[in-house]
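A single protein chain has been omitted from the complex, and every remaining protein chain is retained in its original position.
Just so it is clear, A and B label the chains in written order, and each chain counts residues from 1 on its own.
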Amino acid sequence: MDGAFNRVVASITLRAAFGRKRALLFALPAVILILLTLILKEARPPGAPWPGRVLGDFGFSVVLSLTALIIGTSVLGAEIDEGSIVHLLATPVRRSSVIVTKFVIGAVLTMVFVAVPELIAGLIVSGGVSKLAIGLFVGALAGSVVYNAVFVMLSVLTTRAIAVGLLYVLVWEVVLGNFVGGAKLLSVQQYGLGVANSIAHYSALNAGLGLSTALIMGVIVTVVTLVLATRRLSEFSLKGDAV
Amino acid sequence: MSVSRGSTGAPPVPAGAEPGVIHDIGYRRYTGRRLGRAQIIRALYWHSLRSAYGLGRGAKAKIVPVLAFAIMCLPAIVNAVSMSQGGGRIVDYDTYTNQLRVVVMIIFIAAQAPELVSRDLRSHVLPLYFCRPLRRLDYPVAKLAAFITACLVIIEIPLLLLYLGTVAQVHSGSAVWDQTRALIPGLLVGLMWSVLLAAIGLALASLTGRRAYATGSIAIYFFLTWILAGILIAVTQRNVVRTVNVKPPPGAPLPPGVPAGGTVQAHVVTQVPTTATHLVGLVSPFTTLDGVRQWLGGTSVGPVPGVAGYGALYGAMLLVLLAVSLAGLAARYRKAGSL
Partner (left out) sequence: MSAIELRGVSRWYGNVVAVNDVTMTIGPGVTGLLGPNGAGKSTVLHLIAGFLAPSRGELTVGGVPSWRNPDIYRTVGLVPERDSVYAFLTGAEFVSTTAKLHRLADPAGATRRAIAIVDMADAQDRRISTYSKGMRQRIKVAAALVHDPQVLLLDEPFNGMDPRQRLHMMDLLTRLGAEGRTILLSSHILEEVEQLADTIQVIVSGRLAASGDFRAIRRLMTSRPHVFLVRSSDDRGLGSALIGRQAVTGVELTGGGLQVRACDFGAFSRELAGLARDKDIRLRELLPEDEDLESVFAYLLES
């Protein structure tokens, strides 16, 4: 049972995620993505090929990263912030189990709120099942997994996980990723786009990495961040009243 | 219970006397001058401004604002270096590397607006504030003034650095005057940015006591609308193909039938904005600000490719966004008793 998915932890995490209004925030970017796709499909604008921009730039830069940020930082971050994590940790449950369970829940939720809408948008664009739609779907799945690992780790490392995550997404991925080639190697968006492009072969997606690079880096980042997160969680400390 | 040893100086009450005496053990009421409402507002303003930059808190609270400020100053520094090496200026005052400024402002506002207002909501200290001579609207006014000032610092100081870096390189008085004249509109644009973005940021942050949700909401609103505007601007433009006569460069192979020194027909594709392009900028506060800038006479190239006749719409949108944010803040704190 060591390090395995823990159903009790999963149930608390799911209930916490949907118990409040914050669940609306999860859905908002995805809804906008689909609406936008529908509108543009109807309007047939004359300019630059819009599917690449909407499904690639908007879909991966905004919808995937922001939704994963909100979900990934709240599956563990909310409990740490409130202090209720103590009740979870004052039991023999394995710390690795806690991290893995929350990571899986976060990844699955992100897949539901991002990968599925991307698939739907892809289907709308192509008018049916196509390499583009499948590629986007799989790419978003991969991105969801790696993003959640990173953000769960951030939640354990700092109380300002969402601000740091935002710095990462905006400064590292969006700004530096466009200007500095090497930054793409550590950019989760690029892993997702790389996987998507390997199936869709759609140059307008602006994928910077090939499939093998994206997969290898994605797996490395996921494993490293989850291991780090587990170690830090097993050293979780409560401050005394004097400090 | 044992008999108390009695307070300093006064003897214990003998049995049979009246119960309950308050002993004078030196407690004094404050009888000095009490500062009024203006001072409270000023103190609240100053305290909020400091916390926008993490001053007065630990080192961790300073990381994001200081980092944001440093990143914002980079173009000014790069420009100064490039000019000193003989290159031209690469950053102008009007737009100041728009993309970087947008990203830094999103981060700064999303991270710091919750520090100003969400914390007070979470710890339920508002009733404490309002039992002092502080009117209901004074609180959001002070907070907004402080946050606008904080945004002014992060926007205008890099502009000033840019100005100083440029002025240090030029040598004639008229060039300095030119620079100054170019700087002023840039500063005014920065003022517009600060006021609008601070108002929206605070209004969104005041909706929740949890800093994480506030940061998330602000980030989603600003980032999503900005990328959306960018995409819509790009896709709504029309490709116009023009045929022009060009002279081929010397030494280039000539197509058949063309004498040497003659001209060749070429197709040039340009992006021309349509009506839709002019209007989609209204979606995002950043492009709205750029639209207003162009309407008011700004000429530099910005994210919005010209406002045509719709400049007034951009101005109206700016005012609408501002009004909604201010109204939201006012409404939020009017019922502060229950917060």
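As a convention for this text, a contact is a pair of C-beta atoms (placed from the backbone, for glycine too) under 8 Å apart; a residue touches a chain by one contact, two chains touch by 3 or more.
Quantities reported herein were computed from a predicted structural model and do not represent experimental measurements.
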Touch with the omitted chain, as defined above, among A:Val8, A:Val129, A:Val180 or A:Ile220: A:Val8
Interface with the unshown chain - residue positions in chain A: 6, 8-9, 11-12, 15-16, 19-20, 82-84, 86-95, 234-243
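As a working rule, only the chains that are shown with their structure count from here on.
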CA centroid of chain A to CA centroid of chain B, Å: 27
Sites on chain B touched by chain A in the complex: 60, 64, 67, 71, 99-100, 103, 106-107, 110-111, 210, 212-213, 215-217, 219-220, 223-224, 227-228, 230-231, 234-239, 271, 274, 276-277
Chain B-touching residues of chain A, taken from the complex the two chains share: 22, 25, 28-29, 32, 36, 40, 45-50, 53-54, 57-58, 61-62, 66, 69-70, 73-74, 77-78, 81, 158, 160-164, 166-167, 170-171, 174-175
